[in-house]
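One chain of protein is taken out of this complex; the other chains stay put.
Each chain gets a letter, A, B and C, in the order it is written, and its residues are counted from 1.
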C-alpha cells in the first residue's frame, strides 16, 4: 500500500482518475516520476492560465526568494504588495475603467466569496442571496451555501439556508423569458422570496458544466440588480485572468459588478492568492473585521505582478485566447456532427470549452481514454457529463493540435465501441 | 496618498499600527524599505515558527523551483506530497503514537476548521457544536460561527447559529468546578442544549488573550467527550508546530483528539498550507465531497518536509522552546511584581506568552512604545488588553534578551507616565 | 379615548376599517351595539361557513354546557370527542374514501400547519419545504416561514429559512408550462435546491388574493410529488368545510394529499378547533411528541359534530354553494365588462370569490363604500388589491341579491368618481 493510500483521506479525487505520481512540470506539460509526459488540458482547474512554472514568473520568484524578500506579511505594507497593486491598477483596473478597491480576503477563491457575501450582507442589512442553478463558489460554509452540487452540499452537515437558486442562462433552452420568474418574485410583495442582499453569479460556469452565459444575459442581470437595489457579485475565480479572452469574463458584457472575486490564476504561478474587488462606496468594513493569516503572501504578489506585466500589457493574449477558443469550437462542432445520434453539445467561450455527453459515464470514459493517450482533462456538470477543457492560455498551436487529435481519438474510442 | 490608502480596503489592520513598508526579512528580523530592522515577536501571527526565510528551508525551496518540480497539483499524487507524508508520518505521527489520516482541506487554517466541522457533522448526523469563550477559529462562515469575538461575528451578516459557548479553563478563576455547567446540560434531557456533534477547542487560546488551558483541563474535556460520545476537535492552527514546546499543544495532556487542525507554521516558510488530521474510523467522505483548488501546493510540501527534518528529528527545539518560555515567564513575573497597582497578569505556555493589562488602551500603548523601539508585538484578547508574544522559536538568546529589554522599557514608559 | 385605543395594541386591523362595536350576530348578520345590522360577506375570514350562531349548533352547544359536559380535556378520551370522530369518519372521511388518521394539533390553523410540517420533516428526515407564491399558512414561526406576505414575514424578526417559493397556478398567465421550473430543479442534482420534505399548498389561496388553482394543476402537483417522493400537505384551513363546494377543496381534483390541515369552520360555531389529517403510514409520532393545552375543547367537538350531521349528510350544501358561487361569478363578469378600462379580473371558486382591482387603494375604497352601505367585505392579495367575498354558505338567495347589489353600487361609486 502506498503512503497515499495509507495516510491520505478517502476524500481525494483527482488521483483516482490519474493514478500516477507527478514530479516535474513545464508549460503545458506534466511529467510523472518515470518521466512520462502528459499534455495538461486541466491546468490546475484554471489556476495555471500561464502554464506550469512559467519561465518569466519563475525567474522573478527565484530572485525574490534569493534576496530574502519578506515572504509572509499578513496585511502589513510591503514592497511586493505595493508593486502588485500599482501594476494591477495601471494595467488591469484603470484601462478598463474599473475603480475598485481591493480586499485581500485570504488565500483561496472561497475566501474571496466569503468576504463578498459578508460585505454584501453588512452593507445591505439583508441575509438572503440569489445564486444560480449549477453554480460553484467553494467549500467553506458560506461559499457552499451558494453552490449547487447536491453531493457537495450534503457534506455541509447543517441545512444550507439563505440562498435561493434562480435559473442560469439557457436553463430552459429558451422556453422561458430571461429573469421572468426572478423578477416576478422580486416585484410581488407576496411572493415569499426573502429580499436579497446580493446575486452571485459566474460569467461562465466551469464546475457546473462549462455553461457560458450570453453577454446580453449578464447585462440583463446587471440591469435587474440595479432596478431592485441588489448587489451583483461576479465570481471570476475560475473564468477571470483571461480564461475567456479578456481579463475579466464580464468585460464584453459592458457591466461593472459591485463585487468581483478573483483567485486561481491571479498569482500566475499556482501559489495561493485571492482578491475581492469592491466598489469604493461598499468599503464599510471596520479594521480587522475580516482577516486571515495568509492574506499577504509576497511570492504570490511577485508572480502576480510579473504575470500582469508579461501578459496584460497589450491585447496579444486576449486575441490568442479567443482565436484558440475558436479553433476548439470548430473542432468540437466537427465532433458533434460526426456523432449525430449521440446528441453531443459543444459548449464554452474562450479557452473554457466542453462537450456535453449523454451521461457522466460516457464523459468519464472519454477522459480515461485521453489519459491513456497522455492528455489530462476532467469532467464537470451535475452528473459529470461534460468533458471539460481548461488548457493553459499559453499553449502552442501544435500542442492544441495534438490535444484535439487525442480528444478525437478518445471520443471515437468510446462512441464507436 | 499612497497606493495602499488609495486601493486597499479599510479592512486592513496591521498596517495601521506599523505604518512602514517592509521589504526584506531574515530569521527574527524584518526590515523596512529604508533598511531599518525590526525584531519580530509576532512571527506572522504564529506562521513563522522557524523564522523568516529560514536558510535550510529556503535552499530546499529554491532547489525545487529550479528543477521545475510541479508547483500546483490539487489532490493529485506528487513526489513532493509523498515525501512530506512519509516524513510527517515517520517524525511526527508515529513517534507520538497518533494514527491519524490526513485531509488536505485547502490553503488556510479556516479550511482545516471547516473540514473538521463538516466531517464531525457528517459522522454524527448532528448539527450542534460546542465552542469556548474567547475562541478563535477563522473567518469563513463555519469557522466564524465557533469564534467568540463579537466584532468579527458581527461581520457575518447572518445569525451565527449551531454553536453554544462553554467556559474555557479558568474563565471563573476557580469559582466553578470544571465542566460543571457543560456536563449538567448534557446529562439533563430537559436542558435545551442541542446534542452536540463535536467540541472544538484550542490548547492555548492565542487570539483570545494567550489563555493557556491546564493540561488536566484538556484531559478532563477529553474524558467528558468520550463519556458523552462527542467528537473532540483540537484546533492547533496557531499553537501547533511547536509553539508551546511539543509539536502538538496537547501532547503533554496525554490525549488523542478525534480531529486536529494544523496550518500556519506547518509549511514552515509562510506558504499557505493546512492539514486536518482525523482518526481513520472517521474517514467516511466520498471522493471530492470536500475539495478546493489550493490543496496541493508542492513548494509548501517541500518546506514542510524540510522543517520537520531539521527541527523535529530530535527534541532540541522542544526543549529550547520550553526553556525560552521559562525565561519570558520569569521576566514577566518581574514586570507583574514591579507594578503591583496595575494588576498585571502574566499568561501563556512555551513561546506563546502575554501580559494582561487593565485595558486595551494600555496594552496598545505598550505595543506602540515597543514598535518605536524596533520591536513588533500585537495585542489580543476580547478588548485587545493582552500584549501578545509569539516570537520565532528559533530566536537566539541574545534576541530574546534584547526583546525583553525593549518590553521592559515599553511597559515602564506607559505605566509610569 | 376608548378602552380599545387605550389598551389594545396597534396591531389590531379589522377594527380600523369597521370602527363600530359589534354586539350580537345571527346567520349572515352582525349587529353593532346601536342595533345597526351589517350583512356579513366576511364570515370570520372563513370561520363561520354556517353563519353566526347557527340555531341548530347553538342548541347542541347549550345542551352540552347545561348538562356539564366536560369542557376542557386536552387529549383525554371524552364522549364528545368520540361522537365527533365517529361522525367525521362516517360522513366525511369514509364516503370520500379518505383513510386518514386524525391529529388534534392545537386550537388554530397555524397549529395544524406546524404539526404537518413537523411530521413531514420527521418522516422524511429532510428540512426543506416548498411553498407557493402568495401562500398564507399562519403566523407562528413554522407557519410564517411558508407564508408569502413580506410584511408579515418581516414581523418574524429572524430570517425565515427552509422554504423555497414556487409559482402558484396561473402565476405567469400561461407563459410557462406548469411545474417546469420546479421539476427541473428537482431533477437536476446541481440545481442547489435542498431536497424537500414536503410541498404545502392551498386549494384556493384566500389571503393571497382568491387565486383558485385549476383542478388539473392540483392533480399535476400531486403527480409531481409522487414522482419525487415528496409529501403533499394540503392546507384547507380556509377553503375546506365546504367553502368551494365539496367538503375538501381538493376533492374534485381526484387526489389524496398525504396531510390535510383543517380549522376555521371545522367547529362550525367559531370556537377554536383544528385538525391535521395524516395518512396512517405517516403516524410515527411518539406519545406527547407534539401536544398543547387546547386540543380537546369539547364544545367545539359538539358543534363540529352537529355541523357535519346537519350539513354533510347529503350534498345539498355542496350544490347550493356551487350554485350561489355561479351567481356571484356571473354578477362579477357583469362588473368586469361594465368597466373595461379598469382591467378588473373576476376570481374564485364556490363561495370564495373576488374581484382584482388595479390597486389596493381602489379595492379598499370599494370595501369602505360597502361598509357605509352595511356590507362587510375585506381585501386580500399582496397589495390588498382584491375585493374578497367569503359569505356564509348558508346565506339566502335574498341576502346574496342584497349583497351583490351593494357591491354593484360600491364599485360604481369608486370607479365612476
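Note that a contact is a pair of C-beta atoms (placed from the backbone, for glycine too) under 8 Å apart; a residue touches a chain by one contact, two chains touch by 3 or more.
Predicted, not measured: the structure shown is a model, and the values here were computed from it.
> Give me the chain B residues in contact with the hidden chain, please.
Touching the chain left out of view, chain B contributes residues 127-128, 131-135, 146-151, 153, 159-165, 167, 171-172, 175-177, 180-181, 184-185, 188-195, 208-209, 381-383.
> Which parts of chain C face the unshown chain closely enough to count as touching?
For chain C, the residues touching the absent chain are 2-4, 6-16, 18-26, 30, 33, 44-48, 52-53, 58, 61-62, 65-79, 81-82, 85-86, 88-89, 101-104, 106-111, 114, 117-122, 127, 138-143, 145, 151-152, 154-159, 162, 197, 263-264, 269-272, 278, 283-294, 297, 299.
> In the complete complex, the non-displayed chain touches which residues of chain A?
Contacting residues on chain A, toward the hidden partner: 158-159.
One rule holds for everything that comes next: only the chains that are shown with their structure count from here on.
> Taking each chain's centre as the mean of its C-alpha atoms, which one ends up farthest from the centre of chain C?
B
> Determine the chain that sits nearest the middle of the structure, using the mean of its CA atoms as its centre.
Nearest to the common C-alpha centre lies chain A.
> What's the distance between the Cα centroids of chain A and chain B, rounded to whole Å?
Using C-alpha averages as centres, the distance is 30 Å.
> Please report how many Å separate the Cα centroid of chain A from that of chain C, as a whole number.
49
> Counting only residues that touch at least 2 other chains, which ones in chain B make the list?
Only 158-159 qualify.
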